[in-house]
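Shown below is the structure under consideration.
Of the protein chains in this complex, all but one are displayed in their positions.
Letters are used for the chains, namely A, B and C, taken in the order the chains are written, and counting of residues starts over at 1 for each.
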Amino acid sequence: MAADIWTALFIALLAAFVGYEVISRVPVLLHTPLMSGSNFIHGIVLVGAIVALGLATTPLEDAIGLVAVVMGALNVTGGYMVTVRILAMFDRSKGKGGAP
Amino acid sequence: MAADIWTALFIALLAAFVGYEVISRVPVLLHTPLMSGSNFIHGIVLVGAIVALGLATTPLEDAIGLVAVVMGALNVTGGYMVTVRILAMFDRSKGKGGAP
Amino acid sequence: MTSYVQDAINAVYVVAVLVFILGLKAMSGPSTARRGIVYAGAAMLLAVVVTFASPGLSNFLLIFVGVAIGGLGGWYWARVVKMTAMPQMVAMFNGMGGGSAAAIAAVEMLGHLSDLTSSSLSLAGAVIGSISIAGSIIAFLKLQGWMTSKPIVLPARQVVNTAVLVVGVGFGLYALVVLHTFWLLPFYVLLLLYGILLTLPIGGADMPVVISLFNALTGIAVGLDGFALVNGPLGDAGYAMVIAGVLVGAAGSLLTLLMAKAMNRSVSNVFFSAFGATEETGAAVQGQLKPIDAADAAIQMAYANQVIIVPGYGMAVAQAQQKVKELADLLEAKGVTVKFAIHPVAGRMPGHMNVLLAEAGISYDKLFDRDEINAEFPATDVAFVIGANDVVNPAAHRQGSPLYGMPILDVEQAKNVIVNKRGQGKGFAGVENDLFYRDNTRMLYGDAQTAVGKLVSELKKAT
Partner (left out) sequence: MTSYVQDAINAVYVVAVLVFILGLKAMSGPSTARRGIVYAGAAMLLAVVVTFASPGLSNFLLIFVGVAIGGLGGWYWARVVKMTAMPQMVAMFNGMGGGSAAAIAAVEMLGHLSDLTSSSLSLAGAVIGSISIAGSIIAFLKLQGWMTSKPIVLPARQVVNTAVLVVGVGFGLYALVVLHTFWLLPFYVLLLLYGILLTLPIGGADMPVVISLFNALTGIAVGLDGFALVNGPLGDAGYAMVIAGVLVGAAGSLLTLLMAKAMNRSVSNVFFSAFGATEETGAAVQGQLKPIDAADAAIQMAYANQVIIVPGYGMAVAQAQQKVKELADLLEAKGVTVKFAIHPVAGRMPGHMNVLLAEAGISYDKLFDRDEINAEFPATDVAFVIGANDVVNPAAHRQGSPLYGMPILDVEQAKNVIVNKRGQGKGFAGVENDLFYRDNTRMLYGDAQTAVGKLVSELKKAT
């Protein structure tokens, strides 16, 4: 157990760096789609919710697990759709270069 | 066992991203010190060498382990010293700005 | 057998994480952004599907029902919502993620309260997830207009808020210590309350920063849940949650800072100063407002060589973008060069103006950044400001002004300036704008949609 926490810490540390580096030079124009896109990515919470509900044993756990799944699914599909729609607005950008 | 390989894969994946991102915009001027600095960082091999020798049981393992430790120690101290010396050359750069 | 299945599942998670990162990377450049989200979406789908194969799951019917309700609901809602309601949509879906994280933590704590490491991590995830869902819902209500978007400032709020937070977390810790799940109830109630109290005093205009911060928080909550679950049922899927969550946590935190910086605020200022509630700064301004009517304004523009249109928040609330497009088309038909000057924080979310104008069908190569267009104002006959205020306020050049240091569009250098707004309303920062009093400035009063509409009919008449 204890060892795995350390492993997870290594992972968290690296993930934080990656997240930071990836965003570090983004134009203001893309702040909103990027916020929405990263919103979509934490929709991975649905995976955790499925497992939690799948392993729930009492009715209370079932109920809370169901709430978790519904909310997770809302997050993931809504987040995806909103991002796609926002980015579709930028699609006319084709003409004008933009970042390399 | 099998599970830990996956964990290590996650870690390797993230580390590769971090390495890539960190270097992605470096001026030519710093290529040599950076090469030398990253050379130093893989000197962490010394840690592995110490453990390998520390757990060696046969004379052959002892001998090879000793070679590993000596080489690892050469890597780490030499890599450090060389990098410091190269960077010391750049120290006059103070006057002239440089990257932010 | 199970081991191979587990290996296959893990492989999918590793690939999914890889694609998430690449997707996020792609999303930070305009030309690759769409590809990025599509790939990330495919990876997510895969990750969710393989999770069903995880060993030991039951309750499949419930899971399907839950995924179906949430999935279809989210899909539908996100499709039908109007483009202008996007910020509150993002807030809402983000809140859902935080709620899900809090609920997962609850299930975990109900089942395994005795494993102290896991429960502590779950508790932390529950704290952050609860704040995120409650706060996001308030943000949603404010932006949607179902609640006043004015800051709501309760008495002694710093003290009360802190007390709610501390007592709430105290209940949670007590539950872990006495191993009694009942105490999780007041814990959740108080934490949700804290999320509400934290968000109430924040004005609607600051919401993009707030949403971004809650987004980062949800990421961290998800990461903590993943942490807690790694050794339990989730195995390596836990790592996928840790990575995706922390990734978003870090990226979102940075994004929050960048956003706040782009509008010249600090994050703590956003959260703790109840900006806009009381502020009413600004030196007394000399001069007079000189109105102009639509007919005269139309003539001035029609005979100009170059017109630069500067849209702002007022254009967005009035939904005037279609009319603006018509106006631009008519002017161009008369041989006038029309350009749009887009300030990065014009409107109420980053990229707001680009999104609206692009939606109205205005070609992207007529939109210019601050840096690209500022030099052109002196050679411009008419600068037409539609519902913008702060982003053209020369007070930004004056030390001491609350706007000081914000980069602005130098509209005042144009030969003539026509400003459309409804009356004497101030901008988001609440600062007087002496641009409106300058000799070369005329005021075209009225709601942006109506006013621009009138310009359009005048121009049509003239043809």
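Just so it is clear, contacts are C-beta pairs under 8 Å (C-beta built on N, C-alpha and C of every residue); 3 or more make two chains touch, one makes a residue touch a chain.
These figures come from a predicted structure and were not determined experimentally.
Chemist: Using the touch definition given at the top, which of the shown chains does the missing chain touch?
Modeler: Every shown chain touched by the left-out chain: A, B.
Chemist: State which residues belonging to chain A touch the missing partner chain.
Modeler: Where chain A meets the chain not shown: residues 2-3, 6-7, 9-10, 13-14, 17.
Chemist: Even though one chain is hidden, which residues of chain B still touch it in the full complex?
Modeler: 1-2, 4-5, 7-8, 11-12, 15-20, 22-58, 60-62, 64-96, 98-100
Convention: only the chains that are shown with their structure count from here on.
Chemist: Taking the mean of the C-alpha atoms as each chain's centre, how many Å separate chain A from chain C?
Modeler: 16
Chemist: How many angstrom lie between the centres of chain A and chain B, each centre taken as the mean Cα position?
Modeler: One centre to the other, that is 33 Å.
Chemist: Express in whole angstrom the distance between the two chain centres, defined as the mean CA positions of chain B and chain C.
Modeler: Inter-chain centre distance comes to 41 Å.
Chemist: In chain A, which residues are in touch with two or more of the other chains?
Modeler: Residues 7, 11, 15, 17-18, 22 of chain A each touch two or more of the other chains.
Chemist: Scan chain C for residues touching two or more other chains and write them down.
Modeler: Within chain C, the residues that touch at least two other chains are 21, 239-240, 243.
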